[in-house]
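In this view, the complex is presented without one of its protein chains, the others remaining in place.
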Amino acid sequence: MSKRNPEYDFKWCPGCGDFGVVRAVELALAERVNRLKEPIENTALIAGIGCSGNLVHLQEGPQPFGFHGIHGRALAIAYGVKASRPDLNVLAVGGDGDMLSIGAEHIGPQAKRNVDMTVVIMDNGIYGLTKGQASPTTSFGDITPTTPYGKLEDALRPLELYMALGVSFIASGLSSKPRELAAMITQAMDHKGFSIVHVQSPCTTYNDTYAALKGDEANGIEPLAVDIQSGHDPADANAALALVKKPGIPIGIIYQLANSVPMHERLEEARDRLKVRSRTVDQMLTALEI
Amino acid sequence: MSKRNPEYDFKWCPGCGDFGVVRAVELALAERVNRLKEPIENTALIAGIGCSGNLVHLQEGPQPFGFHGIHGRALAIAYGVKASRPDLNVLAVGGDGDMLSIGAEHIGPQAKRNVDMTVVIMDNGIYGLTKGQASPTTSFGDITPTTPYGKLEDALRPLELYMALGVSFIASGLSSKPRELAAMITQAMDHKGFSIVHVQSPCTTYNDTYAALKGDEANGIEPLAVDIQSGHDPADANAALALVKKPGIPIGIIYQLANSVPMHERLEEARDRLKVRSRTVDQMLTALEI
Amino acid sequence: MGADLVVRFAGEGGQGQVTAAEGLAQAAARVGYHVQTFATYPSQIEGGPVWAQTRVSTNEILTQGDQLDVLVALNRQAYETHIPDLREGGVLIYNSRDFDEVPEGNVIGLDAEGLARETGNPRAANVIMIGAVAQLASMPQQLFVDWIESRFRRGRPNDQEVIDGNVKALDVGIDAAIRSGYGVEALDEPPVIAETRILVNGNSFLSMGAIAAGLDVFFGYPISPATTILVFMETALNQPGQFVGQASSEIESIAAIVGGGFAGRKAMTSTAGPGLSLMGEGLGLAWMAEIPLVVVDVQRGGPATGLPTKTEQSDLFKCLSPGHGDVRLPVIAPGSVAECFPAAIYAMNWAERYQGPVMLLTEMAIAERNEDVTKPDPTSFPIESRLVSEGADGNRRYAGRELTPFPIPGTVGASYVANASEHDEQGDTTHQPQVHIDQTERRFSKLKLLEVGSTYESENTSASIAMLPWGGSKGPARAAYNTLRAQGLDLGWYYTMFIHPMPPALLDELRSKDLVIVPELNYLGQLSSVLRSWGVNAHSINQYTGLPFKEGLLVTKTQEMIEAKSGRLVRA
Partner (left out) sequence: MGADLVVRFAGEGGQGQVTAAEGLAQAAARVGYHVQTFATYPSQIEGGPVWAQTRVSTNEILTQGDQLDVLVALNRQAYETHIPDLREGGVLIYNSRDFDEVPEGNVIGLDAEGLARETGNPRAANVIMIGAVAQLASMPQQLFVDWIESRFRRGRPNDQEVIDGNVKALDVGIDAAIRSGYGVEALDEPPVIAETRILVNGNSFLSMGAIAAGLDVFFGYPISPATTILVFMETALNQPGQFVGQASSEIESIAAIVGGGFAGRKAMTSTAGPGLSLMGEGLGLAWMAEIPLVVVDVQRGGPATGLPTKTEQSDLFKCLSPGHGDVRLPVIAPGSVAECFPAAIYAMNWAERYQGPVMLLTEMAIAERNEDVTKPDPTSFPIESRLVSEGADGNRRYAGRELTPFPIPGTVGASYVANASEHDEQGDTTHQPQVHIDQTERRFSKLKLLEVGSTYESENTSASIAMLPWGGSKGPARAAYNTLRAQGLDLGWYYTMFIHPMPPALLDELRSKDLVIVPELNYLGQLSSVLRSWGVNAHSINQYTGLPFKEGLLVTKTQEMIEAKSGRLVRA
């Protein structure tokens, strides 16, 4: 919440997973400010449209620069910010509808460029803000206002998608564990390249998955969310792929490309290597003299 | 070429790979007409915008219904056609820019719905019609008018993407082998669900990859395109994944989901199972009587 | 006794304001009153300022009502925001929990939540408020008992318990009002209406109209305030051969209905501004390839993400010219809930008739409000379907400058290429100058077909100054018009839902006026601007608050404009 506007009128529902995510973002940014002695204004927080995107208004304490734009385009805006200002720490946030349905086209290009930014996707398996329609991650068979006969589309497996697109850092977290989540976000921001932190952030109003994520060991119900075993080596792409292909949702750092070279370093390297010299406008004009 | 309009003025460059693709489409459609005794007018051929998309105008002989729309949207249009008319055979064609850059967002949804249609992607690793800019499949480091210092983005690996998105039939072909390609397209059209035939179709003007695809065994140059070994079982998803992760381009049928249930059958099944009864408008109105 | 009762329930989201307003409307409609509701809320799921209003009347209702007879303020902030709208002599019911002192005037303090808990039904606070309102307006208790019965009888074991609890709550409210000694003017007897009436909101009625017109396939992406159309279709459009799909984006929606229209089906999507802005290229495609389809734009506040849950009439420019190039789409804009049903039928018919895309332009205030309307007889509307090619000469699809039969895929001998590049008569791409001339004129000449049979309202046509509202501003404009006429002003009245092409006779009449006043909910004066480009001396009364017009404001602004008539009125 912007400090000067306590009347800002957006509220999340009680228990909404996004409360945990905003807390994690606050913690991670605070830690970064502390550690790098970098002002929080050096961070640009680019939000999508959805309950999740309202995170940009709901941060407590010191505020980064924020951008609350249009549905589905947070990553494309963030790309523009980072390409223009490699010195900024760029963080994009949004929901599963925002990032994986209408905005799905924007993941691949940023991954291929390895734009040095971090994306936090708040996956509640539903369209929250528009009142509970199915999203790409809604389970097959689920009944929602737009799937009255049960969802007839297979659920997207986002972690597999990120792997196939070559995202250079992939983590999977839980909104109910803000400290662990904060640590993941920190690591993602420190990663030199395109990083995604995919968060299970349940929607208490339209798709309450807290119980399913947690399971009920006593009654023999396996938890959906499973911590990644400590032996996992995120630098091992094959192991990472095997992890995301298993049933259930692995929680932890899934993949991190070793020696990742982000876009702006690639460009600098090429300009240096080719000794690219820029011409002034006057030089360009002179070359065209008759 | 539409039979009544020999003056149609679009031409591909000599040697363009798309000549082989149009031949393959003609062969596959002719075979289908013959075998199923279904008129060619039962096929809707939905084309993207690019040199490749002009295929819809360049077919010789009997003509299916055609649609030549806007850049990147062939799959979304084709989805509407198939959803509206499950009785039609729906075939979409387009280039790597059309399908994997501006239109990239449309593959996932059709795959998840398992819309029963076939997509032929003519991959020349370049934007042909706009004169040779880099496309998602252009190799890293390649110099083009938009990548004067070499392409700084990693190349997309389309076959891996299709696997991650759950495309239920995936084949990989060569424009230089129209008969083999025709057989793949036939099999894809026969597949009940969403099928992609990804074709290496070189652009002789801007990205001539004939030699690289073929290799030069005599001089120790490995071919880029490698026939899939006969032992491969397309029903084995793990084997398929292993295949597409190897270097080089596997040629053949990569993956086919067994017992694939397409969108329109899922819907029918749900309507039957739930005994969905539709109401007339009058009944709807009556329910609202005061 | 009076003709009218206007009640507003205001508070924080989640306090049941909308249910209360709708309950009041349902109960009153049941005994024969005319009713209209209106609600406004922020773009979020819980909390935030929400208010809902109901007007009950013995006459046809034109506006939600400028002034309140009863204000129910569920918290202090609501009291402060809304108290200026309470008319003199009106009664304030306030949530006494939230107030330290007793406000001035005719006031009833109720600890609704506390009292509700006492009745054993903590969620019945709004029913207590309804009870108090009913009593203030001398409406019979039984009416609301019936409403409770119909609302809570759901075939569950504890139905009776819930019903009893709510009736108890109702009585608590009634008692409190009796004890207060206040009252508002009692309503006259309800009118006797011969026709069957239904209570319906704009989006539902529009959806039913489209289905009545033969809608086959629908694709849509959720967006306020259009989502309810998609949701309606999901369960309504499920006969064999019909299809409803939640699209992955509005770009997919428009492309998919283009596919549906091409495939020979009647196809529709619904969206709001942001989605419409994404459909520009697809709509141009439909125009160019001549594909029948209907796009419903339920306007909200713009631009960009704007005001997702507020009302505005600022998408007209965008609907007329959704994309680049020479395109001017047909636009139909219903002016009330009642008009939504026929407007949808007209839009579907137009799409089929001229074989191209049609915009059905509505707005949040109509989409979501409930009104009692005459139940229509769907069979009484002529339904049109496109002229279909038999196949013999199908692939001369784009021949000549007139409408040609539409070739349906599957028809032997009818194959052609539906083409969004400039094309010759069989759909092959060509860029010859003469072909572009011919095909451009072909596309525009087909619009002429839409001039047939479209109608308009007119009154006092001899006046040199006229009022021409559009869309949802019709009701408030009409109310203001009635008042101004009663005051003796010589003012003409014109109205049509057919914005483009506009009925030629109407346009001729408007061109003959000295001044045409267009009340519209936007800054730019979009319709008046278009009308001026059509040769009409039109000028707007603008409002851009996210809310509908009030009658009083329109009366004043109209008077002012007529006085300023000689001044410069054009806004560039």
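Order of writing sets the labels: A, B and C. Residues in every chain begin at 1.
Keep this in mind: a residue touches a chain if its C-beta (ideal position, glycine included) is under 8 Å from a C-beta of that chain, and two chains touch if they have at least 3 such contacts.
Note that the structure is predicted; figures quoted are calculated from it, not measured.
Note on the undisplayed chain: of the listed residues A:Ile77, A:Ala183 or A:Ala240, the one touching it is A:Ile77. Per the touch definition above, the residue from A:His57, A:Lys131, A:Lys214 or A:Lys245 contacting the chain not shown is A:His57.
Contacts to the hidden chain, counted on chain B, fall at residues 9-14, 49, 51, 54, 68-72, 101-102, 104, 127-131, 133-134, 136, 145-148, 205.
The omitted chain makes contact with chain A at the following residues, 2, 4-5, 7-10, 39-42, 44, 46, 54, 56-57, 63-70, 73, 76-85, 87-88, 105-106, 108-109, 113, 267, 271, 276, 278-282, 284-286, 288-290. Although one chain is not displayed, its contacts with chain C can still be listed: residues 42-43, 272-274, 276-278, 280-281, 284-285, 287-289, 297, 299, 301-310, 312, 314-315, 317-318, 320-328, 420-422, 429, 431, 433-434, 436-437, 440-441, 444, 500-502, 507, 522-524, 529-530, 532-535, 544-547, 568, 570, 572.
Here, only the chains that are shown with their structure count from here on.
Using mean Cα coordinates as chain centres, the one most removed from chain C is B. Set side by side, A-C and B-C show the greater C-beta contact count at B-C.
Taking each chain's centre as the average of its CA atoms, chain A and chain C sit 37 Å apart. Multi-chain contact residues of chain A (touching two or more other chains): 101-102, 104, 136.
In chain C, the residues touching two or more other chains are 248-249.
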